[in-house]
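All protein chains but one are shown in place.
Order of writing sets the labels: A and B. Residues in every chain begin at 1.
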Amino acid sequence: MEMYSSVPEFRVDIDRQACRLCKRCIENCSFGALEWRDNKVKAFNDRCVACQRCVSMCPEDAIALRRTPSVMSAHPIWTENARRDVFTQSRTGAILLASTGNELHEQVIFDNLLLDACQVTNPAIDPLREPIELRTYIGRKPRFVELEELGDSLRLNTKLSPALKLEIPIMIAQMSYGAISVEAHEALARAAVMRGTTMGSGEGGLHKKLYPYADHIIVQVASGRFGVHPAYLEAGAAVEIKIGQGAKPGIGGHLPGTKITDEISETRMIPIGADAISPAPHHDIYSIEDLAQLVNALKEATRYKKPVLVKIAAVHNVAAICSGICRAGADAIVIDGFRAGTGATPKVIRDNVGIPVELALASVDQRLREEGIRNETSIIASGTIRNSGDVAKAIALGADAVKIGTAALIALGCTVCKRCYTGKCAWGIATQDPELRSRLDPVEGAQRVSNLLLAWSIELKEILGAAGINSIESLRGNRDRLRGYGLDHTTLEILGVQPAGS
Amino acid sequence: MRIVANYKHYKELNEEIFQAVQAGVAELTLEDVNGQRFIADCLKGKLNIDIYGTPGNDLGMFMDGPTVTVFGNAQDGVGNTMSSGKIIIHGDGRDILGHSMRGGKIFVRGDVGYRVGIHMKTYKSNVPIIVAGGRAGDFLGEYMAGGIIIVLGIHNRAKKAEILGDWVATGQHGGAIYVRGDVDESKLGNGASQFRVTADDEITIKKVLKEYCQVFGLDLEGLLDAEFTKIAPLSHRPYAALYTCE
Partner (left out) sequence: MCSILGIVNENRKRLSAKYIVEGISLMNDRCNGLGGGFAAYGLYPEYKDYYALHILLKDFELKDQVAEMLKDYVNIYKDEEIETRNVERISQDYIPWRFFVDVPERYTSDADNYIIDLAMKINNTGGALVISSGKNMGVFKAIGYPDEVARLYKLENYKAYMWLAHGRYPTNTRGWWGGAHPFSILDYSIVHNGEITSYGTNKRFLESYGYKCSYFTDSEVLAYLWDLLVRRHKLPIELASEVLAPPFWEQIERMPPEKRRIIEALRMTYGPAMVNGPFGIVIANGSGLTGTAGNGTMVGLSDRIKLRPLICARKNGTTFMASEESAIKAVCKNPDNVWAPHAGKPTVAMVNGDV
């Protein structure tokens, strides 16, 4: 049967006059979109993902990528994307796979929130000269401090729970070795060390190369329990239980056996070539009391020296769930919003399940305060932190800290081509191919991520200084310093934010 | 000429001073001053004003020439954006003394408060000078762009307190601070560093302190009989790498 097959999304334009036939683009294209035919470079447009690798490698600036000029007849509901997806599925009968984050919902509430600054009635503080503090402790805080007088001195009778000391309230998110390369992992870990923050191991264990940085790594325990063993738990700065992630709430994971190289096999502790399956739930957690049990088991295992975090996707009932998690003893809760990125997820889940992190964060913070347990856990927000403004807004809404994933990868060279699931990442990030991996230098990458964190930290200080605040804890939950612009009444109410002008 | 300020509002008092100066009076004594602001604000030329009591905020603001002597303590903002002249305080000075000062001298016998000499600057031959006999609070010489500050630590009222507060010279990109004695590295803010005093520095210190000692009847030799530490900027453009575009 003859059928219209969808038009390629991109078109590779090669300036034939400029091209000196060096073939560098061909070598660099990991998606096989360029081939050598008839003594020239031929483009197979349907394979191009616009990853920009050829563009940046071409010595003659001879390549330009364009959106295809060929249009379909317009339809407001049956968008080209919608039609393309139907074609694909009618051809294959399979789940549509996607990478990175939600593409269906363009509104980012952060963009509708405005920060405050001082004018006249109190002074802005100059962040370049006067001290402004970003240090943040993640973990359970006591409700009060008890001191005992011993003659002339005082004794501290309150025992503090273990806490993560962060020099900046920005952490690097959990991305597993397997989903990304060991080079990417190492770059992120080094950056975390450089900036006094943490990165996440992800759920695939910790490559032995990463152990020297482990005091800045939060080791993850997910449903697949890959690479989880005593040394792993003991090495990390903290342990994080992953219940779900924003890009695929309620969905398990699946790293195909073809990607299980010997190093991954060693790290994940599964046979080479065998599929690595992360079940949707933890099969020892079917209810909240089971979560408490796992939290306690991990605390016991780490001799109560490390905070235990629990990560969930922001779903409808997130406030009540977080209250339960807090009461289950989690020292921190990571709330991953519905725009969070991933290496691979069913597109329908990515685009349709979960809620924005701004709303989830606001309602969780409020709920925990109402129950008088906000001090018992820290809240970490992730999923759409794109710049220091987002960081400040998340903290003002009530977050103790944020985590960044996609932004950190972009710093490493990711161009958001959305093809991580292919394992062919042309920039050596979401791939296990030795040739592609060699394109990423961990030391250089670390410097770039560290630069990004540094720049955001300085900007955060500017934001705080302008607001007349010299320590991040006075912005935390300070929704009075936010105003909503172009947000409806109900959204504002959930956010606990006044409309601009009021 | 003698003016009793008593409970006069500052507007009234300053009007009287202004009229007197207009009429050519060059020697003024203000008695019973208490809290009146802006005394000697923007006054110019050769003029002597003695103040008994506690003048209010912004004493000698924008002043260009006169000599003001306070027999007592002063409040915040002495010599704010002052151009030239001299302010002598026989008691303590408070916060932001010498703010944005561009010339002239402020001699304080006792302690000074926070952010003293903030953003003072040198331009051509105008080199503002502040000398504090006692201690100085935090942020001494913040953003300092020029001029000289000397802290002696000799009439330290709060005996146990250290001579310097924290974040000394943070953001400094010009000028020099001389401290009589050692300075703990942890006291310094971003941008500033400690140096040994050079022969030139010694000449400067001696010259300034000679005048200071004359004013307060102090023994110069005794004052100079100690090591001074110099605090100066590491760079004239401490923030060059801070911004980026594209």
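Everything that follows uses one rule, which is that contacts are C-beta pairs under 8 Å (C-beta built on N, C-alpha and C of every residue); 3 or more make two chains touch, one makes a residue touch a chain.
Source: prediction; values computed, not measured.
When the whole complex is considered, the residue among A:Gln17, A:Asn39, A:Thr92 or A:Ser153 that touches the unshown chain is A:Ser153.
Listed residues A:Met57, A:Cys118, A:Ala235 or A:Val416: the one in touch with the omitted chain is A:Cys118.
Interface with the hidden chain, as seen from chain A, comprises residues 118, 121-123, 125, 130-131, 133, 135, 137, 141-145, 147, 153-154, 156, 158, 160, 163, 369-370, 372, 374-375, 396, 467-471, 473-481. Listed by residue number, the positions of chain B touching the unshown chain are 7, 10, 34-37, 53-54, 56-57, 73, 75-76, 91-92, 94-95, 111, 113-115, 137-139, 157-158, 161, 165-166, 186.
The rule is short, and it goes like this: only the chains that are shown with their structure count from here on.
Centre to centre, using the average C-alpha position, chain A and chain B are separated by 52 Å. Taken in their complex, chain A has these residues touching chain B: 126, 128-131, 455, 458.
Contact residues of chain B toward chain A in the complex are 139, 142-143, 167, 170-171, 189-191, 238-239, 242, 244.
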